[in-house]
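One protein chain is absent from this view; the other protein chains keep their places.
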Amino acid sequence: MKPAIANPRTSRENKTGDWRSFKPIVHNENCIKCGTCASYCPEGCISGVDKKNIQEREFPKIDYDYCKGCGICANECPKKTIEMVQEEK
Amino acid sequence: MKKTVEVSIAIAEAVKNCEPDVVACYPITPSTHIAETLAKFYADGELKSFIATESEFASISAICGASAAGGRAFSATSSQGLALMHEVVYAAAGMRLPIVMVVGNRALSAPLNIWCDQQDSVAERDSGWIQLYCESAQEGVDTAIQAFKIAESTMLPVMVCVDGFYLTHTVEQVEVPTVEEVRKFLPKFQPKVKLDPENPISMGEYATPEYYQGFREDVHRDQLAAKSRIVEVDKEFEQMFGRSHGGLAQGYRIEDADYVFAGMGSVIGNAKEVVDELRAKGKKVGVLKIRSLRPFPGEEVRKLLEGKKHVAIFEKSYSLGSFAPVYADVINSLYPLRKRPFVSSFIGGLGGKDVPTKTVHEVFKMIKKREPLEIWI
Partner (left out) sequence: MEEYFASGHTACAGCGMPITVRHALNVLGKDVIVVNATSCLEIVSSAYPRSAWGVPYIHSLFENSGAIAAGAVASLRAQGNEHTKVVVFAGDGSTYDIGFGVLSGMLERNDDVLYICYDNEAYMNTGNQRSGSTPFGAATTTSPAGKVRHGKMQWKKPIAEIIAAHQIPYVATASIGYMADFENKVRKAKDMKGARFILALAPCVTGWNYDSAKTIEIAKLAVDTGLWMLYEIEDGKFKVSYKPQQFKPVADYLKMQARFKHLSEEQIKTIQEHMNKAWAEVKQ
């Protein structure tokens, strides 16, 4: 018997990063580590900046393997420090 | 312990003694009394849960959810209710959920009719469910218990079909195994796959063309493999309770018979009575009881009917515009034989039209002809 079930989080085998036309680049110099970008990312591919302990927070790390380039992070950043840059190819 | 009780009540008690985790029912004639009896058990604290759903579609959905979450689950329905469940019937088999459902066989609208025939469950025969048709009240009670064991070891849902009114509403003397007796026969439900936060799998995935066919074929192969399990469980039941109901298919006085009456369900009782009368007059006649419509016991049927002169397949359903369904399955199983008996199709009893022993006698007379017939009686 082979039921149609799947193991957890196996979607990560599907790298959706190749969907994008625009790539978000974080300019750390103005980043206040508020975590808004990580919170709103539909892919959940921004990490480092949303740690509960503010002291431990890092600048946003975007996993470009999955980022679809929607631009929400750039649009919502209160410091407007994320730039959407057109992909080369 | 033998008791004289309405069969629906006995079946409900047997189910209760299987200690299901979730029962979800919606009332529909003629299976309503099963739902009502289970509701009373629940009210008396003898059943873990009873969901009084707002439709049959919700009942079968609820027991699918219950089974997926690792519980033993049951429902009962008939006719329009089963038709309404159609979408979920297919989903349950496709998702390999070992749920059990008693169907009080009743005609399908339109026209509206509340009486017995087998169109409702026969219409679901392509779904992947195991379907067992009961001849007697006792068989209904026993098969309901066997069904859980078959389902849980094959991971295929099981439909236990009992003729509406003839088997749901008659009052008979039956033996209902107790909880303790059932516990010895039926082990606790231990699913290999279930919804569990400790092991968070995803069930009910969607399958693209590359994968889908494989899953369907799987269900089919597992149905075929279930044949031996159905026979095994019936034998195990016989060892424990002293009663067997024929496994997949069973002959009655068939070995040296020339003329055979074949069918499913309560009509078999009448047929056996007629065969005894005719045998007393020296006629070489017999009965073929088909118990499992799915998986269909093609090999067994072929062995039992080989060498017969003429076989009458009597059934209470039809595939309008083509052939009677059981007839078609039997013809198909006889196809490999070099010498085949005449096989005739008799359709009757639809919508509760009476099929007394007189009718069975007439069928035996008609099949003296050396040509196949199709007769609506």
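Going in written order, the chains are labelled A and B, and every chain counts its residues from 1.
By our rule, a residue touches a chain if its C-beta (ideal position, glycine included) is under 8 Å from a C-beta of that chain, and two chains touch if they have at least 3 such contacts.
Only a predicted model underlies this, so the values are computations on that prediction, with no experimental measurement involved.
Novice: Name every shown chain in contact with the chain that has been left out of the document.
Specialist: Over the full assembly, the chain not pictured touches A, B.
Novice: Which residue, B:G204, B:G351 or B:P372, contacts the hidden chain when the whole complex is considered?
Specialist: B:G204
Novice: Which residues does chain B use to touch the chain missing from this display?
Specialist: Touch with the absent chain occurs at residues 21-22, 24, 48-49, 51-55, 57-59, 61-71, 73, 87-88, 91, 95, 195-197, 199-208, 211.
Novice: Which chain A residues touch the hidden chain?
Specialist: Per the touch rule, chain A residues meeting the hidden chain are 4, 6-16, 19-20, 38-45, 50, 63, 65-66, 68-72, 74-76, 84.
Please note the rule applied: only the chains that are shown with their structure count from here on.
Novice: So in the complex, the part of chain A that touches chain B is made up of which residues?
Specialist: So the residues of chain A in touch with chain B come to 1-8.
Novice: Quick check: in the complex, which residue numbers of chain B touch chain A?
Specialist: So the residues of chain B in touch with chain A come to 94-96, 155, 193, 200-205, 207, 211, 214-215, 218, 222.
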